[in-house]
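Structure first, then comments.
A single protein chain has been omitted; all remaining protein chains appear in their positions.
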Amino acid sequence: MTETLLSINSLTKAYPGVVANDSVSFDIKEGEVHALLGENGAGKSTLVKMIYGLVKPDSGEMLWHGQPFAPAEPRAARATGVAMVFQHFSLFDALNVAENVALGMEDPPKMGDLAARIKSVSEAYGLPLDPFRTVGDLSAGERQRVEIIRCLLQDPKLLIMDEPTSVLTPQEVDILFETLRKLRAEGTSILYISHKLEEIRALCDQATILRLGKNVGSCVPAETSARQMAEMMVGDSLQTPTRTAQDGGEVILQVSSLSAASANPFGTRLKDISFSVKSGEILGLGGVAGNGQDELLAALSGELKTSSDVVQIRGTGVGHLGPNERRAIGTLAAPEERLGHAAAPNMSLVENALLTGAIRQSLTDRGFVNWKGATEFAEEIIEKFDVRTPGSDRAARALSGGNLQKFVIGREVLQNPDVLIVNQPTWGVDAAAAAAIRQSLLDLAANGAAIVVISQDLDELMEISDRFGALNEGRLSDVRPAAGLTIDEIGLMMGGAHGMEVAQVNQGDTAQEVPA
Amino acid sequence: MDLSAINPVLLIASLMVAATPLLLAAIGELVVEKAGVLNLGVEGMMIIGAICGFAIAVESSSPLLGLIAAMIGGAVLSLLFAFLTQVALANQVASGLALTLFGLGLSALMGQSYVGVKPPAMAKLDLPILSDLPIIGPILFSHDPVLYFGIGLTAAIWALLKFSRIGLILRAVGENAEAAHALGYHVVRVRIMAILFGGACAGLGGAYISLIRVPQWTEGMTAGIGWIALALVVFASWKPWRVLLGAYLFGGINVLQLNLQAAGIAIPVEYLAMSPYLITILVLVIMSADKSRAPASLGKIFHASQ
Partner (left out) sequence: MIALEKRPQPSQAWSLLTPLVAVVITMIAGGLLFSALGKNPIEAIRTIFYDPLFGEFAFYYRPQLLVKGGPLILIAIGLSLGFRAGIWNIGAEGQYIVGAICGAGVGLAFYPTESAFIFPLMVMAGALGGWAWSMIPALLKVKFGTNEILVSLMLVYVAEQLLASMSLGLLKNPQGFGFPGSRNLQDYASAHNAEIIAGTGMHWGIVAAFIAVIMAYVLLNKHILGFNIRLTGEAPRAARFGGVNPTRLVVFCMGVSGALAGLAGLFEVSGPSGQISIDFNVGYGFTAIIVAFLGRLHPVGILLAGLLMALTYIGGEIAQGTLSLPAAAIQVFQGMLLFFLLVLDLLTNYRIRFGKKGIA
């Protein structure tokens, strides 16, 4: 019987209007990979922030090897032996790998020594890294390696990983799992946060499931089916989208040899992207974050202009047109970043409805705004897309992520686009809302629109796409029919494991990679 | 017009003097901006430094006490900015402007009884043999200690940013405040320290003008040097040695135009006096092509919320 490393006893943390954690209790044993499972908003992040000393609990206690453990700040948690790999990387783009690692350590050695240690540790765990490369130039997978190595150099007793695979290709996931299994064998405990059930079944020894801030159960993942875990996690049955495949529509959106530089200095340059989408068709574009998704959306929405013929709608070149001119001809878009890009956080829902609705909903007359019309449009979105808000006069930032996403997608869908491009339509949205959003996209396609869905959620793409392609370092893979694609094929389309030569990928065996 | 009246050795020696207030203020602002804070109040902190230093030097007859008082004065004023931007989360542009407007008014109020007063002189370096060398002596070995301090400070800040842990943390905070916070660094504390340092440097730069370069007190005597210092940081792409280079360049232009005025060149005085400002604009245009060196969090408000 192994000893308990960290014992969590009825931790509670409330924020105004929401109880993020409501007397959560569980134990993490030594050398155990413990899954913390739950939907977005279930309170996983708050819980680990308390363990890492970023947030103080309102009540409850933690015991580390039986001793009271209440880190006042991350420094104290690190000193005890807790290390954390963040979901949104805590990295500094302009600094190099070694400097980034040094910032996460209490007493870093001299830069030269540190670089040598980074090299040796990274190779020992199969995660090759050059200590002097600028982090901003690294791929998402490589950036995660920086975080992991930063943690490993401190010999942690408990490694917390917050949604680590959301930025990885399937091959990279396998490499990561090898590393984690190796750590477990060395006696390190791992708290693994995810909502991806298959991963948890493959890796974790124990699982604790959170729903709406409460511990709703625990299980041994290997002995529990994905379906059982999903039911515990979600708590009610889901509506699965119904796909009515369309065939033989005319080509509406045609992209030919699209190459463009990013507006962001650390962004990705688009390289020679070509594809077409027919009426009634949904094209799913997968790929790891940061491989040109934002740039592709910008090029299609009109925020990034190209030469005219590169982007064609029904045979007419529109590459030179701005966002509003494209809206006028029925090409709409919904970007990934809800607050600040798709919507202005401090402005009301009415104003945000006007933001993209002005042209197609005729909300202006010789430049003067028809506020009554804009209010009606906002209220129509709120009603038809079940946006939970006290009123259309509320600021966008006051809405929860899922509700704002429904508003953003609804705003575009209700304008009856011929072409709709969405990036991460259900990111951070609860399962019920995600299902509703996907259904609305399917309905739109059924009515003859051409839709491009860019997403990092492969399950989502497999569910709704007619054809599938993947973005990798600004290039687009071949676009293939979605039906019948295997996970390995998809992984290869996404570019395999970045920065590594992967042996025998076709057999799905990636354990024996050689450093590049 | 008599250009032969311009002595190149004296010109170089005096451009070093003219460059020093700029250098001090710009090095301070560089540290502030490296921490991700844009303090547009440099001009206000300089003028407060100028009057604090002047008043204390006159009252105590000690230029050194004056310089210390100037640093304290600049730092105290910058504390207001730190409170506004780091605690009250006010817009940095507006707060910096407020600092300048307030500093100009306050300095005028404080300086009323000091107009026309002569401050105690600062001793110059006087090394036997070395200071008496022709050409090299006046250029390298006959200045006031503050001038050498400015050069030393540049080297120190360069080394601090490049090699030390404090420098690394400072850069990290300026680059990505959220990430630095997640790693457990005290973003606000680091930034307040940087702002105070910037204030002290600007105050010292101001006192250099009122005690050493001019030396007397007149209202608004910093005449935009604080703003040029801000431009200099951009010109230098946030690199300490290039701040030094830039400061000497601007100092040179200023001294040259003053010399040309004195030599009675055919260009009207007003147009010569415009030249440092016009050249600042020109340099800003040339340098603004490359923005990638700017700290990524520069000017953004940070609040450690959930």
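Letters A and B name the chains as they come in the text, with residue numbers starting at 1 for each one.
Just so we're on the same page, contacts are C-beta pairs under 8 Å (C-beta built on N, C-alpha and C of every residue); 3 or more make two chains touch, one makes a residue touch a chain.
This structure is a prediction, so every number in the text was calculated from the model and none was measured.
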Message = Touch as defined at the start, partner being the missing chain; which of A:351, A:430 or A:466 qualifies?
response = A:351
Inquiry  = Of the residues B:65, B:90 or B:296, I need the one that contacts the missing chain.
reply    = B:90
Query = Out of A:329, A:395 or A:462, which is the one that touches the chain we can't see?
reply = A:395
Request  = Kindly state which of the options A:25, A:225, A:257 or A:324 is in contact with the chain not pictured.
outcome  = A:324
Request  = Just name the one of B:109, B:127 or B:262 that touches the chain not displayed here.
outcome  = B:109
Request  = Touching the absent chain in the whole complex: find that residue among B:9, B:135, B:262 or B:281.
outcome  = B:281
Task = Kindly note down the residues of chain A that lie in touch with the hidden chain.
result = 14-17, 54-56, 58, 301-303, 322-325, 327, 333, 335, 337, 339-347, 351, 354-356, 358-359, 364, 367-369, 394-395, 397-398
Key: Positions on chain B where the hidden chain makes contact   = 40, 80, 83-84, 88-91, 93-95, 97-98, 101-106, 108-109, 112, 219, 223-224, 227-228, 230-231, 234, 268, 270-271, 273-274, 277-278, 280-281, 284-285, 288-289, 291, 303-306
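By our rule, only the chains that are shown with their structure count from here on.
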Note = Per the C-alpha means, the centres of chain A and chain B lie apart by a whole-Å value of 45
Key: chain A partner contacts - residues on chain B that touch it in the complex   = 165, 168-169, 171-172, 175-176, 178-180, 182-185, 291-292, 295-296, 306
Remark   = In the complex, the residues of chain A that touch chain B are 15, 46, 53-55, 73-75, 78, 86, 89-95, 99, 102-104, 108, 265
